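Worksheet for the structure shown next.
Take a look at chain A:
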Amino acid sequence: MQLGVLTWMVFFPVLGMAAILLLPSRAHGPIRWTAAAATVLPLALSAWLLAHFDPHAAGFQFVQRNTWIPAYRIEYFVGVDGVSITMVVLTALLSFLCIFASFGIEKGVKGYFALFLLLETGMMGTFVALDLFLFYVFWELMLLPMYFLIGIWGGPRREYAAIKFFLYTLLGSVLLLVALLYLYFTPSPHSFDMTQLGALVRDKIPLEVQVVLWIALFVGFAIKIPAFPFHTWLPDAHVEAPTAISVILAGVLLKMGTYGILRINYGILPTATLAPLWGGHSVAFWLLAALGTLNIVYGAVCAMAQSDLKKLVAYSSISHMGYVMLGMAAFTPQGINGAVLQMFNHGTITAMLFLLVGVVYDRAHHRDIDGFGGLASIVPLYTGVTGFAFFAAMGLPGLSAFISEVLVLLGAWQVYPALTVVAASAVVLTAGYMLWTLQRMYLGQPNPKYAGLAEINGRELFTLAPLAAIVLVLGIYPTLILNLQSPALVRLADQVRAAAPPPQVAAR
Partner candidate 1 sequence: MGGLDLTHFVVLAAILFALGLFCVVTRRNALGILMGIELILNSANVNYVAFARYAQTGYDGQIFAIFVIMLAAAEAAIGLAIVLGIYRSFETIDVEATDRLRG
Partner candidate 2 sequence: MSVTTVAFYVIAVITAGSALGVALGNNIVYSAFALMGTLLGVAATFVLLGSDFLGVIQLLVYVGGILVLTLFAVMLTHRIADVHVSNRAVGRPLGAVLAGAVFVYLVRVALRAHWVVRAPAAPGPTIYGVGDAFLTQYLLPFEVASVVLLAALIGAVVVSRKEVRA
Partner candidate 3 sequence: MDEPTSAAYVALIPLLPLAGAALLGLFGAPLQKRLGKGAVGWLACATVGAAFLLSVAAFLQLVRMAPEERGLGLLADLFPWIHVGTLRVDVAFMVDPLSAVMILVVTGIGGLIHVYATGYMHDDPAFWRFFAYLNLFTFAMLTLVLGDSLLLLFVGWEGVGFCSWALISFWHKEPANARAGNKAFIVNRIGDFGFILGIFLLFWALDAHGHGTLLFRELRAHAPVLAADRLWGVAVPTLVTLFLFVGATGKSAQIPLYVWLPDAMAGPTPVSALIHAATMVTAGVYMIGRLGFLFTMAPATLWLVACIGAATALLAATIAVAQNDIKKVLAYSTVSQLGYMFLAMGVGAYGAGVFHLVTHAFFKACLFLGSGSVIHAMGGEQDMRKMGGLWRKLPATGRTFLIATLAITGCPFLAGFFSKDAILWEAYSSPGGHVGLWAVGTLVAGLTAFYMFRQVFMVFFGECRADHETQHHIHESPAVMTIPLWVLAAGSILAGYLGVPHSLGGPLGIPQLFERWLEPVTGPRFLAEAAGAGGGDAGVELALMAVSVAVAAGGVVVAWLLYVRRRPDPATFSAALGGVPYRLVLNKWYVDEIYQAVFVEGTLRLAALAAWWDRWVIDGLVNGAAAVVRGVSAAAGLFDRWVVDGAVNVLADGTYFVGRRVRRIQTGAVNTYLYVIVLGVLGGVALWWSRAGAG
């Protein structure tokens, strides 16, 4: 069988994992560098992918398709399109950087990097899988390494956090599985083919059932996003997870929820997406737009009250993921492009934020916002980078999040103006908690307790600089990514809109 580029990207980390397992457990250096090497290839291939990706081609590219279980028509079917390409790149990038962010790990080094590489395979696989069964396998595959990575290498309450994460996400997957099976059995012959299933099941499932399936899938994905009210695992998981894992969790894992909705809910059940749900509004309105708006505002308000820096960032993630939900609910080119761009941007920015939290935590061993003060005078370079990341998270123009947030809000306005007004108010709230945090931690009189705090070091800068560069470049020249994703996304949005149930109830 011919191994495609995507297969290499997905499974090369596993090879690295195997190599690590063969190394003696005390050989920390070789283990770390092997892990780094194992993530380099996917990164390099993702660059190659970017260069060779044709945004205007309809359908999937770099497809590899082999039969796996012929009896059940299960296939090893992978490919990328405009929806997933950025996510693949993001995964490769963050995995690579996080390996370096993990060099400080001293406990169970071998296990840590082995699991980390397994996690990368799971993430990468989820984004490229085009067979529902394969998708589900990868989806669940991420769960175990994550559980251990949080549970073993996490903070004081790591067990609680790990188990909470585990159970929540597993609960989500359960619903996912039921819906997937239902979809699988509907057409004859049965099919797991994500690219065909939409057409195959469209006329075979009554609309009400489609809506139920849609909601089941949605709940499964919403837990991952995490959408209100399924979000409470996130702050705990983040607070306890080691830095690199927080980065992966927020940077990549959360995206899987929204990616799943785009790929599966929209792709396979477009009719249900705009079917009326309640009060004359559609499913997408209630579950994506309204809930997304709630996420934005609620996450921001909750963030404001946090005293733990990491928790604050975690809540800000909840808030920022709300933009994605709102944007993708609008089905305007701007909205859906903004949503997917926001996925990417949030991935980079939040990764920076968590890395920065990790930097200070490594030195001070706590993250209490009020326990610092005046860091700007002690560690100006670190403060500068933090300020950059904070303002990026605030959506300062010129930085990438601005583009995506504006696109989301602009896209949403046409369809849901009132919600957009509410959502846009978060620009104030976000500025509020971010600046307040900056003020309390970094500005003011330096806290003598931390007068000797070490400045950010080269390795840490190495993990941050590429992200900062991306944030800046995409703020100025977002076309780089918009061009890649836009045709596929617009097609998807049009497809959903075209499939909307014809009668009385419009999308609004």
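Following the convention adopted for this analysis, a residue touches a chain if its C-beta (ideal position, glycine included) is under 8 Å from a C-beta of that chain, and two chains touch if they have at least 3 such contacts; residues count from 1.
Keep in mind how these were chosen: all candidates are chains of the complex that A comes from, given by their letters.
In this text the structure is predicted, and so the values were computed from the model without any measurement.
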item: Among 1, 2 or 3, touch partner of chain A in the complex; value: 3
item: Residues of chain A that touch candidate 3 when the two form their complex; value: 160, 163-164, 167, 228-232, 298, 301-306, 332-334, 337-338, 374, 376-377, 391, 396-398, 402-403, 406-407, 409-410, 413-414, 417, 420-421, 424-425, 427-429, 431-433, 435-436, 438-439, 442-446, 476-479, 482, 486, 490
